[in-house]
Structure formats: structure tokens, C-alpha cells
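For subunit A:
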Amino acid sequence: MNTILIQILGALATILLAFIVGMFYGGAHRKVIARIQNRVGPPIYQNFIDVLKLYSKETSINHGVMQHMGPVFAITASITSLMFVPILTDGNWFSNLNFSGDLVFLVYMMVFGSLGMALGAGQTGNPNSAIGVTRGLSQMVGYEIPFVMAMVALMTQFHTTSITGMIAVQQQSGTWLMFSNPFAFMAAIMAMLGMFSYAPFDIVTAPAEVSSGPISEFGGKYLGMMMTSGSIFAFVKLALFVDIFMGGASNLVVLVIKTFALYMIPVLYGVISPRYRTEQAITYFWKWPLFFGFIAILYAAF
Partner candidate 1 sequence: MGTTYSKEEILAQQLQTAFEHLITEVVRKDTVFAFATKEQVSSILLYAKEKLGYISFVHLSCVDWLESGEFELVYIIWSPETKINLFVKTRLDRENPSMENTDMIWRQINTYQREIREMFGVEFPGFVGEKEFILEDWEDAPPMRRDFDTLEYVNDTFFEREGREDKQDVRERIAKRSGEEIPDFAKKYSRE
Partner candidate 2 sequence: MREKSTTLYLGPQHPGITGNMMVKLQLEGDTIVKATTHVGYLHRAFEKLIERRNWMQSTTILCRFCVPEPDPPEAAFALAVEQIEGREVPERGKYLRSLVLELARIQSFMLWYAGQNGSAGLYTVGQWSVGDRNYVLDLFEELTGGRIYHMYIWPGGVRRDIPEGFEDKVLHTMDYIEKRIDDYDRMMFDSAIFQKRAQGVGIISKEKAMEWGVVGAPLRGCGIGHDVRKDNPYDAYDKLDFQMGIFDGGDVWARAKVRQFEIRQSISMVRQIIQNLPKGDYLNKMPNPMKWTIPAGSAYGKVESVRGEFGFHVVSDGSDKPRRVHARGPAYAHGISLLEDILVGENLADVSFIMNSLGVCPPEIER
């Protein structure tokens, strides 16, 4: 009984941590962009206010039960993936279900949310949503391939498919995997640009084109839940990359420093880039990232 209680408490603590860190990163994103654009920018806690406000909206409208459940799918995927990603390399807290699943599972779990979300967006009957979804799914096929190539390269190189195994490899050898297999790192980072959907890959919610795309019918608590899910998910992705490529983090400060450094890559790349068209984005992922992934597997296997 006690262990279950501790498990649940640990899970809650993890979720809270991910939420807070993700929200602050969102605020930092807006702040950094504002500073680059010669502005003061909103306060760094602005995203908390936004989310709280969205939850406190009085009315909420849905077009059916799938739309009602769309954000739930999204947050389920975020939190479940969070449970399977090691947050810290040692310590009993935050080690929720790290040993119950491996990278292959996580790769699938991470697309679960966007597909559920797509179902919700589909039911609204808004053509903008449907177009946004098709763009998002098409782009996903683009970036998942180099990402998986990088992962397969690492798996074959170190003969493990679990994230904890990869952390262990890095702790034993003392080198981060981004140096052990730099090509895999290149491919994965390029894929990460797509995963974060900041410019130039913000084609899903491109406001000038599809008027915020899949979320165009979501407001109030639905949008709030999606923002929550989004910030948790951002943290999951960053933590995953830190675990795999940067040797994990032994305590929270290191974790924040590493994830923030990683987070700045898509943010800063996004500030200076216009948006791709969908097919251009796909072909972008199928050029250099694919090449790097190919080399990475060769490098790992031979």
C-alpha cells in the first residue's frame, strides 16, 4: 500500500515539476522572442495566467464527444510519456515507470496525443482544423523518420533500447552520446525542430494560413488543457533528449540548465525563419536529417 502511495505522490510531483518547468519555458520563449524583436515582452509567468484564465472561462462549447475528449487524449499522452522518461539519473523520486517501457514504446506514445487531438479537431467540422491535421500528420511522417534513425543508430551502437540503459552507458563511459555518435545527434536535433513545431515548422497552427488549425474550435477549458498538455509535453521532449544525448541530469538544477540550453535551439532557430510549406517541410526532413541518420546508423553498425 505504501509503495503505491509513494508511487502516486512521485507521479504527482513529476507532473507538477513538468508543468511548472514547461510553463516557465513557454514564458521564457515569449520573453526571448520579445527581446529579439526589440520589445519588453510579457512577464515570464504570463503562461500561468493564460492557462488559469482559460480554465476559469465560464462557458465551453464542444461539437461532440470526440472534441470533448481530444484534449484529454493529448494530456494522457503527455503525462504517460512523462511517466516513462527518466527525469533524474539517480534518486527514487521521479523514477515513476521508467523501467516499464523503452524507446520504441515512447516513440509511439508520443504520437498518441497528436492523433487523439486530431480526432477531436476532426469532429469540429471546421475545414481549418482538418487541413491543419493533415499538415501536422504529414509533417510528422517527415520528422519521425530521422528521429527514429538516430534512435536506431544509438540502440544498435550500445545494444540497448531503453532510456535507462542509455543513461547507464553514458555514466559508465563518461561521454555524452552526442559526442559518441554525433551524426545521430545531428539527425535527432533536426527532427526536434520539427517536433517542437516552432517556425519554420509551425505549419500546423499557421495563423495566416489555416487560422490556428486544429485548435481553432477549442476554447476555454479545452484550450487550457491543451496548453497544459503542451507545456508538459515540451518538458518530456527536452528531458528525453537530455537523457539520451546529454547524459541525463543528476539534480534539478542541472536538468533545468541542460533542458533550457536545448530548448533554445528551436526557439532561436524559429525567430529568424519564415514558415515552410508543408511539402517543403517534409522534403527538408528527408534530405539532410535523413542523410545524417543514414550515416549515424553506418557509424554505429560498423
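Criterion applied: all candidates are chains of the complex that A comes from, given by their letters.
Just so we're on the same page, contacts are C-beta pairs under 8 Å (C-beta built on N, C-alpha and C of every residue); 3 or more make two chains touch, one makes a residue touch a chain; residues count from 1.
All values derive from a computational prediction rather than experimental measurement.
Visitor: Which touches subunit A in this complex, 1 or 2?
Guide: 2
Visitor: Note which residues of subunit A are touching candidate 2 in the complex, please.
Guide: Within the complex, subunit A contacts candidate 2 at residues 33, 36-39, 127-128, 131, 134-135, 199-200, 202-203, 206-212, 271-278, 280.
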